[in-house]
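One protein chain omitted, others in place.
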Amino acid sequence: MSLLDENRLLPVEPKLRSLARALYDSIAQAPIISPHGHTDPRWFAENAAFPDPAQLFVTPDHYVFRMLHSQGVALEDLGVPRVDGGTTEVDGRKIWRRFAERYHLFRGTPSRIWLDHAFQEVFGLDTRLSAATADHCYDHISDCLARPEFRPRALFDRFGIEVIATTESPLDDLKWHRMIQDSDWGGRVITAYRPDAVVDPDFEGFVENVEAFCALAGESAASFAGYLNAHRNRRTYFKRFGATSSDHGHPTAATRNFTRAEIEALYAKVMTGKADAAEREDFRGQMLTEMARLSLEDGLVMQIHPGALRNHSAGVLARFGRDKGYDIPTRTDYVTALKPLLDAVGMERDLTIILFTLDETSYARELAPLAGVYPCLRLGPAWWFHDSYEGMMRFRQMTTETAGFYNTVGFNDDTRAFCSIPARHDVARRVDASYLATLIATGRLGEDEGFEVVEDLAHRLARQAYRL
Amino acid sequence: MSLLDENRLLPVEPKLRSLARALYDSIAQAPIISPHGHTDPRWFAENAAFPDPAQLFVTPDHYVFRMLHSQGVALEDLGVPRVDGGTTEVDGRKIWRRFAERYHLFRGTPSRIWLDHAFQEVFGLDTRLSAATADHCYDHISDCLARPEFRPRALFDRFGIEVIATTESPLDDLKWHRMIQDSDWGGRVITAYRPDAVVDPDFEGFVENVEAFCALAGESAASFAGYLNAHRNRRTYFKRFGATSSDHGHPTAATRNFTRAEIEALYAKVMTGKADAAEREDFRGQMLTEMARLSLEDGLVMQIHPGALRNHSAGVLARFGRDKGYDIPTRTDYVTALKPLLDAVGMERDLTIILFTLDETSYARELAPLAGVYPCLRLGPAWWFHDSYEGMMRFRQMTTETAGFYNTVGFNDDTRAFCSIPARHDVARRVDASYLATLIATGRLGEDEGFEVVEDLAHRLARQAYRL
Partner (left out) sequence: MSLLDENRLLPVEPKLRSLARALYDSIAQAPIISPHGHTDPRWFAENAAFPDPAQLFVTPDHYVFRMLHSQGVALEDLGVPRVDGGTTEVDGRKIWRRFAERYHLFRGTPSRIWLDHAFQEVFGLDTRLSAATADHCYDHISDCLARPEFRPRALFDRFGIEVIATTESPLDDLKWHRMIQDSDWGGRVITAYRPDAVVDPDFEGFVENVEAFCALAGESAASFAGYLNAHRNRRTYFKRFGATSSDHGHPTAATRNFTRAEIEALYAKVMTGKADAAEREDFRGQMLTEMARLSLEDGLVMQIHPGALRNHSAGVLARFGRDKGYDIPTRTDYVTALKPLLDAVGMERDLTIILFTLDETSYARELAPLAGVYPCLRLGPAWWFHDSYEGMMRFRQMTTETAGFYNTVGFNDDTRAFCSIPARHDVARRVDASYLATLIATGRLGEDEGFEVVEDLAHRLARQAYRL
């Protein structure tokens, strides 16, 4: 028995399927370029064995634990750590059984495809997970994890990863990246500059963060000039560990373009910790424009990931902290929000700004029209909740006609679930092959062109856009 | 000749069609669970013959008369009663002819499928309605209506309805439900608690409604505590007539969580009839949270149906009153709107809140992410204007990947058109079978799992979610 249909995600109609299959086959084995994600560099630095199946697949994966939780499983029972250090489940096998008993909840979700892919392709399992097979699967994966070929570096090589970017705060000393760089291992693991903690006045500990940040950079936090120099300094430091991009996770896409005097005053205000909501939004918005200007100086590609209302549940935030599956997308405006930044630097041909969205209504209405005209703009792939068959298909159907393929940047796996990386790239490649097959079969693209585009989407555009 | 294609709404590609057909066949005859709708309990209480074809199919069905009206037919000419008691058409045959002459207007609409289904399956007609066949169809249906097997209870049984919920105001004495309960008929017709008239300060006669409501419950309207007790009392009364759910039709999904003192003050203000728009919204919002708390006490499942701007045309409202096809969907926010309620009771595993929307943009962006994490939330099916082939397909395509199937609740027919009930459930079953067939044929679901899920969607989830 096989967990995976070898023609999964390809069209059903025979002519379309064989065309899509040929397109997919041409890039199925292409190297993985992973320019944006959240894997832990410590894995590659220490190269220690992953502890157990639950800690690999359940406890750290918000896609997985949020679904179980939505059907009444307490987060404690899945081993999610509590802020107060209170007791949560530590027995991996118990967590795994809770997950396995409810595996039907994942029917129709991308998690199911990613999990089955990892179970079969990474661990060689061929029985579907369920209450009945829970222990068998747990034991099998546990045995694998104890073997050297399942250590992070070995998997990295086996997955065909040519380059992977992690995401770090400017406050991070990048010691794991240093350790990788100093090792004799040849895997290319690079960092990316994600300054939310020192750019967003709503971030926990913002004022202290900025002070620590400036201290780390040897700059004074007393003036905006010093603060901005600290960014220059840390960006340069990040570039030493391979960074080719910055990343910005703001609640909205708001940008600002104030005068220098206004900015100084705004900076002083947010550093008092007493700025109101509008001023905090102003500061975040101004900093996007500042980051774009720094990108013009140092060449980092800029990514904007706006539109999540973080930590929706006050109770869960208090008990378990951030990133517990309670980040919810919101309606996001780009057209008026980005105008100040674009009026400032939008015509710069050496600048690349990659826009993401959690609000699919912006694809055809705002993002494709913007990226289809501004030289600096590119569209990031379908993101987070939309990193799925239907989500990716909608992305192509709603952006291609206005922005084409060449204002997009290929795929991001964007994951902290290491074993899902090959699965996610595989899904993207199958969806793109299916989309292209449909264009060809309906006379919207030459077959020769399709084979070129599928290669562009699988790796070339990511290399180009992210300067890898 | 047949009005209905036996493979209607199933995919065209042969492999998909045969798979979808098999899935559909497995649940085509499953009992109808109708947990939310607007049929008239009087029909089942009195079991009188329906008066004539126009009064069965045209005059009470806003889907039908709004389309005719949009093409210039006066509502008076369709027999819609005037507020001032002025003359409107009373000749059923004339109304029917106006409808029949314009039957082409319904091409491509769900009304066309529901009507043809009723014509063929309920009345045995096999000629398409048109100016030419108007009288033939009218006479044929009239003849049927005169026969005992077309009385409401006989149709109820013939339709395979296992349970149907109607929707009543707390001001209703439920006398028709009592009459059904006291009769020797075994059909299960239950009520649902819809308190808009005493919860929404914008409802006509709100203050008088609340006073009558408290009087009915033997509570004092002078304090919020009394008012809330009146709800407790009436909910208990409704439960005696089978109610397992409450239902809330607010203009927005706004919720509030004020302190008791603030609530008392707000209640006092709205009872003066002089609350401003923000206060009226506050009161509605607070009442959703209160209703959720009462649900924790008494176990009623809570349904929220927000987002219709009612009575859009001032002229039509003045002349014909409410519910005349002039309710128009609006952009609806859930993420910030529901936060106060969810912070108050969102973690309660014994609470079920079923969310509906008229704004499809919220499916993938807000509703699926919310229902995919909060234990108390479930998603109601595609509603009203979206209760259609394309609407249901978009619902599945935009919610399943994030919320799965098990955070949804099966189908609601939500209708006041009795003869459309089997048609509507049939459409839903065909759409779900088609969707599942596509998942199976593209390797996203096992075939064995598909047969389980199609059964879940056809009746199991409705039973569970509505506690039937």
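The chains carry the letters A and B, assigned in the order they are written, with residues numbered from 1 in each.
Simple rule for what comes next: a residue touches a chain if its C-beta (ideal position, glycine included) is under 8 Å from a C-beta of that chain, and two chains touch if they have at least 3 such contacts.
Keep in mind that what you see is a predicted model, and the values were worked out from it rather than measured.
K.L.:
Looking at the full complex, which residue from A:253, A:353, A:409 or A:445 touches the chain that isn't shown here?
P.N.:
Counting the whole complex, the residue in contact with the absent chain is A:445.
K.L.:
Using the document's contact rule, name the residues of chain A that touch the chain not shown here.
P.N.:
13, 15-16, 333, 335-336, 339, 342-343, 346-347, 349, 361, 364-366, 368-375, 377, 397-398, 400-407, 438-439, 441-446, 449, 452-453
K.L.:
Please identify, in ascending order, the residues of chain B that touch the omitted chain?
P.N.:
For chain B, the residues touching the absent chain are 4-5, 7-13, 66-67, 69-72, 104-110, 112-113, 128, 309, 312-316, 325-326, 328-331, 358-361, 385-386, 388-391.
The criterion applied here is as follows: only the chains that are shown with their structure count from here on.
K.L.:
How far, in degrees, do you have to turn chain A to put its CA atoms on top of chain B, rounded to the nearest 5?
P.N.:
Nearest-5 rotation angle for the superposition: 120 degrees.
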